[in-house]
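One protein chain omitted, others in place.
Moving on to chain A:
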Amino acid sequence: MGKRNQLVEVLGSGKRLKGLRVDAVYNPNTTDRKQPGYPMPMRSCYLTGVCTPSPWLFSPPFYVSYLLIWVTNLFLLVQREEKQLEASLDALLSQVADLKNSLGSFICKLENEYGRLTWPSVLDSFALLSGQLNTLNKVLKHEKTPLFRNQVIIPLVLSPDRDEDLMRQTEGRVPVFSHEVVPDHLRTKPDPEVEEQEKQLTTDAARIGADAAQKQIQSLNKMCSNLLEKISKEERESESGGLRPNKQTFNPTDTNALVAAVAFGKGLSNWRPSGSSGPGQPGQPGAGTILAGTSGLQQVQMAGAPSQQQPMLSGVQMAQAGQPGKMPSGIKTNIKSASMHPYQR
């Protein structure tokens, strides 16, 4: 109770807290705070600066201050809105200026480079324009942009005389602010003919009916996606798929075999001089084995005696048969691994 009383003291002492009068604490159990002449129950409130409707606040001296506060607020609001309007107008202006520049350069490109213009370059210009229109749209839809619909532009003075200022501002395009210029420049609705056409289109569209319209939309979408798929498939195939199945230009196994042959004689005349009881031609596995890329050392089989069955170690010299046209004797071969050749002759 003591603390409560203190609080009440502070609250009820009439101290102005943030310019607002705070109610006294209402305690239904105590009767001492019941103030006479107050039909409204007093509500408890905390020191949050909440303005509670204490009847005191409606007394005449407060009317004026309230009015003053309200008027200041309104004024501030209007100022803020003006600032917003200005800012958004600036943004819009810069966007439109960019758009105008890119349009101008596109027109120049079309006029001057007509002969050597390529479709991708035209597409680039269109893409640029579309991007800029998008940003323009975004600027218009921005939350900080006031509704331009609520603003009205009224020409105050129309004169058929040249206006130098206007000339300068519009870069020489609008010399006179006269009766013929105004309907075009300050237009907010489309041309009457265009309006007619639009009305026609909307009535046509309404006539079809929602279901039929949906069906038409769906079929259009389906056709577009089919077409897109066909185009992308064609593009993919012509690049790589068409070449791959029938136009393999190299064989990696062959590469390895050839490199091995050049580097250390794998598959070459790495022959062992040995007894030739068979035909003079050294038998050898067909080219197919080379192409198969067998691992281990391939050895060309000389027409071999069964003595070739022994695994061959480096430095071991085989018995030599007198073969005509052989290289000088004493050939020491450098064999890395032993391999039994499947064909024994």
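Rule of thumb we're sticking to: contacts are C-beta pairs under 8 Å (C-beta built on N, C-alpha and C of every residue); 3 or more make two chains touch, one makes a residue touch a chain; residues count from 1.
Operating definition for what follows: contacts and distances are computed from a predicted model.
Peer 1: Which choice in "Mediator of RNA polymerase II transcription subunit 18", "tRNA pseudouridine(55) synthase", "Arginine-hydroxylase NDUFAF5, mitochondrial" or "Calcium homeostasis modulator 3" gives the name that UniProt lists for the one chain left out?
Peer 2: "Mediator of RNA polymerase II transcription subunit 18"
Peer 1: Of A:Leu85, A:Leu136, A:Val181 or A:Leu258, which one is in contact with the hidden chain?
Peer 2: With A:Leu85, A:Leu136, A:Val181 or A:Leu258 as choices, the missing chain is touched by A:Leu258.
Peer 1: Using the touch rule from the top, list residues of chain A that touch the missing partner.
Peer 2: These residues touch the chain not displayed: 243, 247-252, 254-271, 280-282, 284, 287, 290-291, 300, 315, 325-328, 330-334, 336.
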